[in-house]
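As structure tokens, the structure follows; a few thoughts come after it.
What follows is part of the complex, with its chains left where they were.
When the chains are written out, they are named A and B in that same order, and each has its own residue count from 1.
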Amino acid sequence: MSRIPVAILGATGMVGQRLVQLLLNHPWFEIGALCASERSAGKRYGDACTWRLEGDEPPAWVFDLPVVSTAPEAVPDGIRVALSALPGSTAKTAEPAFRAAGYGVVSNASSFRMDPDVPLIIPEVNPSDLSWLDRQPGTGFILTNPNCCAVPLGIALAPLHEKWPVEAVCISSWQAVSGAGYPGESAWDIVGNVHPHPGDEEEKLTEEPQKILGASFPSSARCVRVGVADGHLMSVQARLAGDPSVEEVLEALRGFTSRAPELPSSPTPLIHVDTRRDRPQPRLDAMRGNGMAVSVGRVEACPVMGIKFYCLAHNTFRGAAGAAILNLELLHATGRLPAA
Amino acid sequence: MSRIPVAILGATGMVGQRLVQLLLNHPWFEIGALCASERSAGKRYGDACTWRLEGDEPPAWVFDLPVVSTAPEAVPDGIRVALSALPGSTAKTAEPAFRAAGYGVVSNASSFRMDPDVPLIIPEVNPSDLSWLDRQPGTGFILTNPNCCAVPLGIALAPLHEKWPVEAVCISSWQAVSGAGYPGESAWDIVGNVHPHPGDEEEKLTEEPQKILGASFPSSARCVRVGVADGHLMSVQARLAGDPSVEEVLEALRGFTSRAPELPSSPTPLIHVDTRRDRPQPRLDAMRGNGMAVSVGRVEACPVMGIKFYCLAHNTFRGAAGAAILNLELLHATGRLPAA
């Protein structure tokens, strides 16, 4: 059976490599084009990119693929979908160009996440926001996934919010270095150290979950980078309307099922509830459910906010690359992909 | 000028070694006796202990000192003060025994911290709680210092609490491995990982600052061990009565001065306010003020609690060993040491 070809924008970076890896054995999609900067265009993929993911490399034919420019006209005919791993600055112009050319753009970039016409989707949580795509003119569109911390936070809050609306939330994070791309953080800042995030990560983690949950509540985040390769851990202290008990919260987390149609990359269970006192941990738990599950642990009464817990997910499988591919799967399953 | 001899209880462990190191060049005190377990008693200190602190070792004569049992009768005559770095289980019986023998016991153990007759003191914050010693019968007494996270938290909250009483506080921590002693954490739990604290650290961090500040407020802590050798970082989100502005909070922090008489180990400034977006960091900031200063950074408005900031201190200099020695200095400066 033939698979749908996909253009990968920003194919040489860390998230781009993860997209390549995930498409290699995907049941529905395959690599259609590898787009990168002008400096890389025209080269073999293997020459344009230094592969830095763990384990076996892709087969040799992948490295022999040609890299093309990040422009619709550079992409071979017959491709109508693009997965974007572009940095924000480039995404700002490149993604609208692809949309204008009729592409369905599924983006991990932050540029358009908070645009009111652009859905910000975690398929298992808010698939119905796909309807916002109709507000975007023409056949092309841009669809985004959240920041790699906002994904597990949004998933962990979803089953709670539907029963006991979130009234306020305090968050602290222990974030992996892969979230910063490559070269990303300097080793000097991380070795035997932790590094408070100087950028706007805290703002993203504050506003994106509200858009996903379709709610508005005070939220306050502290984001710190730590010596972990992959996997973002967060402590969440939340005030929920109705003040549910620990048992009710555990039951809601355990009972949560995806609101999307069945998708190949969505794991069962989606939320792994751990009752051990020192879990979840990034190195041990990030790869649950092939890296697509969210771990929640230490659900306890919070004397200040009502309820508290840890949540964790792999930031390039469940966040970033995997988040984008799940959105692509959702588009396909709901018949919303542009016809080639 | 002669210095006052001090018995160190638990002299072979990590905190005990730090006490030995700090007494070596102390202007008021000197090593009077090195007490350890029965297994170590009778050995040379150099044979009983594996020295594991950074940098040059103590001079050879220290390693030639004899180790004696952790019992008042094993300590040479003329010593009336003991610094205790005992584990909680041992402290429970050994410290009362020393007190009963007329010793002033200055302890880092958690066993008696919450005892209503035992002061829990950070000299610069609540020196007047020394008066509680009068409630303890006899000439001996037990005086304690807080948990190594509660020290910087107590110091950072003190200047705020006196103007705008603390109403509630949410805390998350990035804690160094030295806080667990030796061998402490397994490297497997820490390498490329972070490790949620399975013990009762969160309870200590919740209740001890309330005793120090003489206040009662809801408090909720999450404690996570990270790949840092020394220095505990905390994010604090606090609700303060009167809801002060960021500028008022900064002014209070900068204007804070010690409430104790001048003490040799108390640094100036006590609180280092950092305005850089990625500070404080444990490896870079733990040794400010010879390891005795507390760093506070990222003081910002918190949409949930009102005010938020990071605070950090060295957990064996400012916490543990240094905290105990400061209390010893306070006792001497206030004339409360038992006469030999």
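Assorted remarks:
Please note the rule applied: contacts are C-beta pairs under 8 Å (C-beta built on N, C-alpha and C of every residue); 3 or more make two chains touch, one makes a residue touch a chain.
Remember, it's a predicted structure, so these values are computed and weren't measured experimentally.
Summary of assembly composition: all chains derive from one sequence, 2 are present in place, and the complete complex in the structure file consists of 4 copies.
Definition applied: only the chains that are shown with their structure count from here on.
For the pair subunit A and subunit B, the distance between mean C-alpha positions equals 42 Å. Residue ranges on subunit A touching subunit B, taken from their complex, read 168-170, 172, 174, 189, 191-198, 206, 218-220, 222, 224, 226-229, 233, 235, 237, 276-284, 297-298, 302-305, 308, 310.
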